[in-house]
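Written out below as structure tokens is the structure these notes cover.
As you look at this complex, bear in mind that one protein chain is not there, while each of the others sits in place.
Chain IDs A and B follow the sequence of writing; residue 1 opens each chain.
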Amino acid sequence: MSVLQTTNRGYAALETAGAWLLALLWILPLAYALWAAIHPSAYSAHFVLNAPLTSENFARAWNAAPFARYFLNTFLLVTMILGAQLVLCTLAAYAFARFTFTGRDLAFILVLLQLMIMPDVLIVENYRTMSAFGIVDTIPAIGLPYMASAFGIFLLRQTFKSVPRELDEAARVEGAGPLTVLLKVYVPLAKPVYIAYGLVSVSYHWNNFLWPLIVTNSVNTRPLTVGLQIFASTDQGIDWSVITAATLMTSAPLLVAFLLFQRQFVQSFMRAGIR
Amino acid sequence: MHGPEPAATVSAAATPPARLRLSAQLHGWLLLLPAAVLLVAFTHYPAVATIIDSFFSTPKGHRAAVFVGADNYQAMLGDPAFWRALGNNIVYAASVIPLTIALSLAMAIWVNGKIAGRPFLRLSFFTPTVLPMIAVANIWLFFYAPGYGLLDQMLGVFGIPAHNWLGGQSTALVCLIAVAVWKDAGFFMIFYLAALQQLSPQLAEAASIEGAGRWYFFRRVTFPLLMPTTLFVLINAIINSFRLIDHIVVMTQGGPDNTTALLLFYIYEVGFKFWDTAYAATLTVVLLALLAIVALGQFLILDRRIHYQ
Partner (left out) sequence: MSAKSRWLVPIAGAALMALTSIATAKDITLSFYYPIAVGGPIPKIIDGYVADFEKENPGITIKAIYAGTYQDTLVKALTTFKSGEPPDIAVLLSTDMFTLIDEDAIAPFDDLLKTDADKAWLKSFYPAFMANSQTGNKTWGIPFQRSTIVMFWNKDAFKAAGLDPDKAPDTWDELVADGKKLVQRDGSGNVSQWAIEIPSSGFPYWLFQGLTTANNVQLMNAAGTQTAFDKPGVTGALQFWVDLNKKDAIHPPGVIEWGTTPKDFFERKTAMIWTTTGNLTNVRKNAPFPFGVAMLPAHQGRGSPTGGGNFYFFKKMSDDERAAAFKFVQWMTTPERAADWGIQTGYVATRPDAWDTDAMKKYVADFPAAAVARDQLKYAVAELSTHDNQRVTKALNDGIQAALTSTKTPEQAMKDSQAEAVRILRSYQ
């Protein structure tokens, strides 16, 4: 082997080692969560190989807070937000991409403003708005500020703009109105973008915390994140066994989904052309 | 954004008749309306209302809000906790953003390359994204626990003494920065990965034929081609560094002595713990101004990017 090849092999080995070290470091919290959740409290800080296994932590976690309800709330919330986003952003993006109307460019700039000024930053005022409408502590109240997503509009506009006009014209020639063109031509072509966007939206809202914390008061509306925080913060002290059990329970759906759909996840981002 | 429209290709008429133009206007606005209503209601109106509220006092019990001019701003300028929060946020953003982007790029390159065990790498890097911050913050609390915490246990093997990581002024913010980088790097990795996989392999072949080294190839070819992704990721990273405060709520509550207070956390404290809504509005105005500056920067850069596409 030439010197260059050996050096390259050396670098490659170093790089592999580096990548693996980083990966191990990265998965450490999840690994620890697994450890603490399946062993009794006494072992949550001691990594003794032959420590007894137990499922008591999961039972305790499940009984300590109405997680079933929290799951339902989160599922409803995420579905509601995504559904609304898909509809609203499609319509708006279509308007920006294919229609000329006065004030369009100004409107688009105002939309882009939301990319930076997210509803999370305007918690005080938005809370006031919600209470003025009397919808504090409802699931729609959590979702409303996010339903018109500037990110979604931006993405879809980009995608729609790249659809060849010929297809649009062809459909119109066949007598289709603008909405039909949208549904039959643009939407199917933007499928990868929808999937990628949907994945981003679901994982964002599944894990959102501050706004749901402020807006919800009761078990019937709390999503998982808020339920988890209330559950985990006792003045008595932190019991990592139960907290990690609860964490694993609440993150399981997303984790499993990602495990199963890793490849599709990445591919959809590729095809979406989110570059 | 508003570059020249692709020239009308197939349509026979050069300009659609007035009736069609009107209907296009109507259609355009109607399509936009639902999204516009929500956007105005929950982004633009609150932003304006916040600015207005910052010039009034906080209503309390029976006392209504009173116009106080720039009093709130004066109080803010004299509030050491505000300066702390602002300073912290800038340091925090300036640390988290480059680290996250650099790491996510490295991760993407590794996962895209020929390293053994790529599926495990990819899974491991991306896992933090699907875990809620509020949950992982508790786990990190264990990592940082003095003495028996994981970090001290590992350092103890090397004889390094136990350290109060979250309870010391010099280390607390660094610890939170680490948590934030850990959380976001994997998410940005996916974007870079998608972009990398779209790069033509011929470029790499051509480079290796020419004898270009890997680092040279990366610096001169790969990285510039990834610029659009980097910009996209940069925007997200900036937003997150102002938006994500869940870990502070769990791990330090802004302490010790405000060393880990970020702007949005301080706003939450003032608005929902002290109930001083006017002052919270004033602080929010500062946050909005910061974000607006970033948005302006993004517009200018993105504009240039669009033009050379």
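By our rule, a residue touches a chain if its C-beta (ideal position, glycine included) is under 8 Å from a C-beta of that chain, and two chains touch if they have at least 3 such contacts.
Just so we're clear, the structure is a prediction, and the values are computed from it rather than from any experiment.
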item	value
For the chain not depicted, the shown chains it touches	A, B
Hidden partner chain, touching residue among A:Glu15, A:Glu56 or A:Asp239	A:Asp239
Sole contact to the chain not displayed, among B:Phe120, B:Phe272 or B:Phe299	B:Phe272
Residue among B:Leu32, B:Leu131 or B:Ala145 touching the omitted chain	B:Ala145
Absent-chain contact - pick from A:Gly18, A:Pro52 or A:Gly83	A:Gly83
Contact footprint on chain B, counting only the chain that is left out	34, 60-62, 81, 141, 145-148, 159, 161-162, 164, 166-169, 252-253, 255-258, 269, 272-276
Missing-partner contacts on chain A, residue numbers	41-42, 45, 63-65, 80, 83-84, 87, 127, 130-131, 134-138, 140, 214, 217-219, 229-230, 233-239
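Assume only the chains that are shown with their structure count from here on.
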item	value
Rounded Å distance between chain A and chain B, as computed from the means of their C-alpha atoms	14
Touch list for chain A against partner chain B, complex	15-16, 19-20, 22-24, 26-30, 32-33, 36, 44-47, 87-89, 91-92, 94-96, 99-102, 104-105, 107-126, 128-129, 144-145, 147-148, 150, 153, 165-166, 169, 178, 203, 206-207, 209-210, 214, 224-225, 228-229, 232-233, 238, 240, 243-244, 246-247, 250-251, 254-255, 257-259, 262, 265-266, 269-270, 272, 274-275
Residue ranges of chain B touching chain A (in the complex, touch as defined)	1-2, 6, 9-11, 21, 24-29, 31-32, 34-39, 41-47, 49-50, 53, 103, 106-107, 110, 115-117, 119-136, 138-143, 145, 148-150, 153, 182, 185-186, 190-191, 193-195, 197-198, 228-229, 232, 235, 239, 242-243, 245-246, 249-250, 264, 267-268, 271-272, 277, 280-281, 284, 287-288, 291-292, 294-295, 298-299
